[in-house]
Every structure is written in C-alpha cells, then in structure tokens.
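Yeah, one chain of the complex is gone here, protein chain that is, but the others are all in their spots.
Up next is chain A:
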Amino acid sequence: MSAPILELRALSKSFGPVHAVKTVSLAAHAGEVIGLIGDNGAGKSTLTRMIAGAIRPDQGDIIVNGQKEHFETAQDARRAGIETVFQTLALVPGLDIVENIFLGRELLVPGATGRATRTMDVAAMRRRVEEGYQRFGLNLPDMRTKVAALSGGQRQVVAIARAVLWGSGVVVLDEPTAALGVKQTELVLSFIERLRSHKVAVIFISHNMQHVMRVADRVCVLRLGRKVHDGPMSKLSGTDLVALMTGATIAAQ
C-alpha cells in the first residue's frame, strides 16, 4: 500500500489523572474510510481534537504526508489538509451555501485593485462551488440557499463538502449521523462513500454499528484510551464490534 496521508504515532493525552488517549497509533490512506469506534469516554473525541489542532498531545507525533506537524490552532490543521467536522458543523445559518464554503477565505478579484479594495470575485466563487456540486454529485438545494433553510443532513453534507472542496486530503467526522433521521443519514453516508473514489481519507466516528459496517473499509476500536483493534471491516460482524468495544472476548464460532 502507498504511504499514508495521515499518520499518528503513539499519541497520548491526559486530563489530570484521566488518561483519555494512551499511545494510540493510526495510519490513514487516500481513498480509505476508517471507522473509529469505542464506548462512551473511550477517547475518540479527544483523539479527534488532537488531529484537528484543538488540543495538543502530551506525547506522540502527527505526520501529514510524511511531514511532522505541530498544530497550534484549528487553522494550522486545516492548512495542512486535515478538516474536522464537529457536531457543531461550524456553519453560519444566516449565510448561503457558497458564502459558508468560502467564509474566511473569500476569493478576491485578481489584480492590485481587487486586492486594495477587497472586492470579492463572487462569480468565481459560485463557479467553484458549481464545479464541486458536479464533481461530487452533490445532492443539495441551490447553492444560494441559506444554511438556515437546510435540513440536518444537508448541513452535514455542506460541512463535509466544504472540507473536500478546499482540498483536504483527510476528513474527520465526529458522529455525523448522531442526530439524523433515516433519510438524512442516507444522504450523509452515501456522500462519505463517494469521497472514497475522490482519494480522500475519511475517519468516521459513530456509535451506530450499522453505519460503520456500511461505509468503513477498516475499523479501529478504542477502549479506555487504548487502541485494542485495527483491521479490515470485512472480517467483523456487529457482535464482534460490540465485543471489542466492551472488552468481552469474541465468542468462539
């Protein structure tokens, strides 16, 4: 297999006496969906927040494309090509889809006057989003629709699409389907599946084993901060996953 896009080497993080994450290593390759599972408090979100640059690891290294990175802020991680979509989604309801996708990195009219007057190239931004809609076969309403008018699943898709349109090679999704109904979940899961063919590495956190089994190529299990399993999805059943999470031995077949 080719070199991983993202590699975590023995990451550890403690909060006082609580060892939230203990020497966890993980490699993510382009076009791979990794299901990251574990019981409540297993350390999934803590691991995610270290990858996202929201908190700093006590020990261990984060390597992106062979380069060792020290993220101070979420923007550092984003610049390195890692986008994390938290439950909050980081979307502004009062802005439309295009405005949200380009928020904070608006394109300006090329040339000195464009830069001096801070004039946005609105047409170029729309064109880029239009292209993205087609490239990823995005099933979203018109791109001028305000995010306030979107459903939960559509918002998830916008948040993920923003990451991918900005060329992030790694997208981390912390429980993207937790608050969604059946149809909305389908919207998000099918989009995650489509990302695979676009050479994006996805780390997908979920408590729903069916969702994990549907989209993940590989599954990685955390228990009390330690990685207790890492292997291909195809060999495991839902019962196996639950057993790994809770620490019960896998029932002998």
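We take it that a residue touches a chain if its C-beta (ideal position, glycine included) is under 8 Å from a C-beta of that chain, and two chains touch if they have at least 3 such contacts; residues count from 1.
Criterion: contacts and distances are computed from a predicted model.
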Task: Per UniProt, the name of the complex member that is left out, chosen from "NAD-reducing hydrogenase HoxS subunit delta", "ABC transporter permease", "Response regulatory domain-containing protein" or "Acyl-CoA dehydrogenase family protein" - done: "ABC transporter permease"
Open item on the list: Considering the complete complex, identify which of A:10, A:103 or A:248 is in touch with the unshown chain.
Closed with: A:103
TODO: Tell me which residue among A:95, A:213 or A:242 touches the hidden chain in the full complex.
DONE: A:95
- [ ] Write down which of A:3, A:149 or A:179 is the residue touching the left-out chain.
- [x] A:149
Open item on the list: Touch as defined at the start, partner being the missing chain; which of A:119, A:210 or A:237 qualifies?
Closed with: A:119
Task: Contact set of chain A toward the excluded chain (per top definition) - done: 74-75, 88, 90-95, 99, 103-104, 106, 108, 117-120, 122, 141, 148-149, 151, 181-184
